[in-house]
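Accompanying notes for the structure given below.
Omission of a single protein chain aside, the complex is shown with its protein chains in their original locations.
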Amino acid sequence: MTLSPSSSRQIEILRQGSGAYHPVDPDGFRHYVREHKNRALQPRLMTAREAVDRFVADGDYLTYECNYLMRGPNAVFHELIRQEKKDLWIAGKFTYVDVALLVDAGCASKIDCGFFLSAPAVERALKEGRLQVYEYSNVIMTLRIQAGAMGLPFLPVRSFGGTTGFDHSGAKLISDPYTGDPITIVPALNPDVAIIHAHQADIYGNARIFGTGISDVEAALASRKVIVSAEEIVDTEEIRRNPGATSIPYYAVDAVVSSPFGSYPGTCPGYYGSDPEGVFEVFRAVMGNGVPAYLDKWVRPFETFEDMLEQQVGQAKLDAMRANEVLKEGYSA
Amino acid sequence: MTLSPSSSRQIEILRQGSGAYHPVDPDGFRHYVREHKNRALQPRLMTAREAVDRFVADGDYLTYECNYLMRGPNAVFHELIRQEKKDLWIAGKFTYVDVALLVDAGCASKIDCGFFLSAPAVERALKEGRLQVYEYSNVIMTLRIQAGAMGLPFLPVRSFGGTTGFDHSGAKLISDPYTGDPITIVPALNPDVAIIHAHQADIYGNARIFGTGISDVEAALASRKVIVSAEEIVDTEEIRRNPGATSIPYYAVDAVVSSPFGSYPGTCPGYYGSDPEGVFEVFRAVMGNGVPAYLDKWVRPFETFEDMLEQQVGQAKLDAMRANEVLKEGYSA
Amino acid sequence: MTRAEAFSDREVAMCQVARLVENGRTYWAAGGGTPLYSVLLGKKLYAPDAQYITEDGVIAPEPMLPFEPMMTMVASRAVYRALAWGTMNSAGIHAQLGYMDYGVLNTLQVDQHGNINSTFLGEYGGSGRRFGGPGGADTIAACCWRTILITDQERRKFVREVDFISSPGFLDGTPGARERAGLPEGTGPWRVVTPWAMYDYAPRRLRLIARVPWVTVDEILAECEWKPLVADEVQVLEPPTEEELQLLRTELDVRGQTTDAAGSWITWDGEKYIRA
Partner (left out) sequence: MTRAEAFSDREVAMCQVARLVENGRTYWAAGGGTPLYSVLLGKKLYAPDAQYITEDGVIAPEPMLPFEPMMTMVASRAVYRALAWGTMNSAGIHAQLGYMDYGVLNTLQVDQHGNINSTFLGEYGGSGRRFGGPGGADTIAACCWRTILITDQERRKFVREVDFISSPGFLDGTPGARERAGLPEGTGPWRVVTPWAMYDYAPRRLRLIARVPWVTVDEILAECEWKPLVADEVQVLEPPTEEELQLLRTELDVRGQTTDAAGSWITWDGEKYIRA
C-alpha cells in the first residue's frame, strides 16, 4: 500500500530545452507584491490611457486574456498601440489576429507561442528578425501561468514531452523522484503585466467574469501589474452580496478601467454579440497586408476607445450587438 | 531579461522525509479513470448504503470534505460507521470531531495529519498502536490533493520546509533547477475515495457547492471513487441553465446520494444553520469518552440517516434549523 | 440514409470522422473548425451520448447552431447549455487526468509515426514557412487516450518525418518512446482521416486501411511523399449521406471555414462518383 521514499540524493535531468524564458523568480515576485500591490480598499479606477501609461513599460512581458474577437481587453489593447509601446514579449496562448496587430504596430518583439494567426505581418517580422518566437503550446502556456499564479518556480506537466518545441523552450525532462518515470517540468510564468476584460468590477478591482475563459484568474494572480477593464463598474455592495461570483480579488488588481463595449468588434458573452462586419474587417486586414490601414482607421485617430465607438461604430450598431445577444442565463451573479 | 537554462544534468535532493505515503501513480490513476469513470450521461443516483457498499473498501484512503460541523457529508459518513469499514487512511485536513468518531468506531487506522481534534479516543488509539499518524499540515494536504487533481506526481510548495513534520512525511527538499534555490516538493495525493456534500446535484453527478470550502473540487478530481451527497437533486436542465455554477462535473462522480439535511448536526450554509445542541453533544462526546454512546444513540440504531433525522431529530428542529439560516444570498445559482 | 449526389472533399472527411464518434465517450475538439463540426455531426446523427469538451473548458454543451462566424469558442452560442464552464487549464487538467477518450485535431503535416507539424515547414530557424503553432493540439495529442487527425490527402502533408514535431505522435516509433518523453502511458494516435482515405497505426506506424470509392489505393499513395503501410484489405468507405450533408450545411459548417479550403467537389454521374 505504501511506498518507501527513495533514498536517492539526486534527480536526473534527462533532457532540457535551450530556449530563453522570462526569468523565474518567485521570491522576487513576492517582494514585488509586498511593495506594490495595494491591500487597502482604495479606489483604482482610471482611464485606459492612464492605466497603460502607468502600468505598461517598454520591454514588459504581457499577457492578455481571451483574444481580440472574444472578450478581449480591446480598449486597453488599442491603448498599447496608441502609446506606441515597444518590445513587448507576448504570452501567445489562444491569441488570434491580435499578435499581428501588435507586431505590425511595432509593439511586440517576442512571443511565447501557443498559437497565433499566421499572418503576413508576422511572417515579415520573423524574416526581418524583428520578432523572436519561443515554442510552447496553449495549455503549456496556461499551466506556466498557473505555476506563476501559485507562487511556484515550476510545474510538472503531462504534455509537451517529445516535441521539437520542447527543445526550443525552457522545459526540462526529469526523472520523477516519486515514481522514477520521466516527467516534463516547465518554468513558471509571472508576466510583468496582464490585461483582462471582465463583465463587472468594482472600483477596487474585485472583478466578475461570466462564462468560459482561458486563464483570466491565473493571469491576474501571476502578473506583477494587472489592468482590469470592465463592461460595468458595480458597487462594492453588489460584490459583497454574492462573494462566490468574484473571479479576481481586488488586491491583485492595479487599475480598473470602465470600458463598456470594451471587446468591440468581438463579443462579450451574455452582454453583446460580435459585430460580424468588424470581425471580418480585422481578419481581412490581418490576413492581407492591411494592418496599418486598419490601425489608421480604428485605433490611431481616436483619443479613446469610447471616441472610436461613438464616431466609427455608432450607437445603432452597438444597440444591435446588444440586442443580438439573446442568451443571458449564466451571465449574471 | 532572460535566463539561460542551466546546463546541469542533475537536481540535488537536499533532504527528504522518511514517512510512508499513499502511492504516487498518475498513470495508474489515468488507467483507473479510463476503465471505471463513466463518461456517459447515465444516472448514478443511489442510497448512501449502496454508495458506501459499492465504493468504499476496507483499507481505502479516504478524504471527506469540510467536517462534521460544517457541510460535512454526514449521511455517508454515518454509513461508513454503520457498515463497519476498517483500516481507512484519512486525509486529515480541517478535520475536527470526525477523526475521533472514525477512530473510536474502529474504521480508521492511519491519518495524514493536517489537523484533527485531539481527543481521548484518538490518544488511546495512538498509544495502543491502532492508529498511525503521518505529518503534514492543512494546506500541504490540500495542495497534495491539488497535485492529484492535476494528474501530476508532485507539486512544489512554499511551506512545510524546516518543520519536524517534513522529516516524518513524504516531502523532499530539492534544489530548484530554475533558480538554484531550495524548494520543497510533496507527493500528489489521489485518494481511493472522496465523500463530499453538495448543495445541489443532478442524477449524473453534476454538482453545485455554494459558499466556501476546503478542497471539494480538488478532492472530486483527485479521487478514484467519488460519492457526492446533495441537499437537493436538481434537474439536468437546471444545471444546463447556468453552467458557471457547476463545481464538479458528472464524469468525476460515481454515486449521487439524495441527502436533505445531510450535514446534520452541522450547518449547510445558506440552507440551514447548525443545531447547537447537536453540535455540543458530539463535541462533548468526543472530548470525553462518549463516542460509543454517541454512535449508539445517533448512528447505529438506524437503517438510514433519514430515519435518524425523523426519529431522533424530528421535523420541528429541522424546520427551525432551516428558518434559522437567514443568510441566503450567494447560495443559489 | 440517402447517398448524396454532390459534396466537397472536406465534407467527406468530416462525415467519416463523424461515423467514428461513439456514445459514452468524451471528445476534446481542437479549436472550432472541422474537428468540432465532425464531432457534433457524429453526436447529432449517430451517438447522442457522445460528449465533447472545448479548449476553453466547456463540458458537454448543446450549442445554439449555427455558430456565428469565427465564434466557436467563448461566445454564448458556442458554450450554450453546457454541463459546466471552465477554462483552458481545466480542460488541460481533465485531459491530464485521463478523462478525455478522444482528441480530434486537424494538422498541416503528419509523418509515418503520427507526429504533427503545425509550426514550421523547412528547417526550423532557417528559410521556410512559419505557421501558427500547436495551439491546444499538443496537449490533446499527448493526453487524450486516442487521437483522430483530419488532414488533406496531399504529398507534402504525408511525410517520412515532420520538419517540426508540434504535437506528439509515436515520436521515433520505438516502443515506449512517448513514455520515455514523459507522456502518459498508453496514449497515442489512432486514426488519420483525409477526404480520400482512412489510416490506422500497425502499431505505431501509419497504415492505409480504407479509401473512398472514387479513388484508388495507388492514387492515394501517389499523394503521400512517404508511403504508409497498406492493410491487406483496404476497405471502401461509404460516401456522405444527404442527412449528413444537410446537417453540416445548414447547422455546422454553414459558411465554410475561412482559413480551411473545401477542396474539390465530388458528384454522382448516375453510375459512379466523379472528382472534379
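A, B and C are the chain letters, set down in written order, and residue numbers restart from 1 in every chain.
Everything that follows uses one rule, which is that a contact is a pair of C-beta atoms (placed from the backbone, for glycine too) under 8 Å apart; a residue touches a chain by one contact, two chains touch by 3 or more.
Just so it is clear, the model here is predicted, and its values are computed rather than measured.
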item: Chains on display which the left-out chain touches in the complete complex; value: A, B
item: Hidden partner chain, touching residue among B:66, B:105, B:152 or B:333; value: B:66
item: Residue in contact with the excluded chain [from B:181, B:296 or B:310]; value: B:181
item: Residue of B:158, B:241 or B:322 in touch with the missing chain, whole complex considered; value: B:158
item: Sole residue of A:23, A:106, A:243 or A:276 that reaches the chain not shown, by the stated touch rule; value: A:243
item: Touch with the omitted chain, as defined above, among A:151, A:187 or A:330; value: A:151
item: Residue ranges of chain A at the interface with the undisplayed chain; value: 26-27, 29-34, 37-42, 149-152, 204, 206, 221, 236, 239-241, 243-244, 246, 249-252
item: Footprint left on chain B by the chain that the document does not show; value: 66, 69-71, 92-94, 113-118, 122-123, 126, 133, 135, 137-140, 142-143, 146, 157-165, 168, 173, 181-184, 211-218, 267, 269-270, 273-274, 276, 279-280, 283, 325, 327, 330-331
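Throughout what follows, only the chains that are shown with their structure count from here on.
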item: Rounded Å distance between chain A and chain C, as computed from the means of their C-alpha atoms; value: 28
item: Inter-chain centre distance, chain A versus chain B - centres from mean C-alpha coordinates, in Å; value: 34
item: Numbers and ranges of chain A residues touching at least 2 other chains; value: 157-158, 181, 183, 211, 330
item: For chain C, residues that touch 2 or more chains besides their own; value: 58, 79, 85, 96, 184
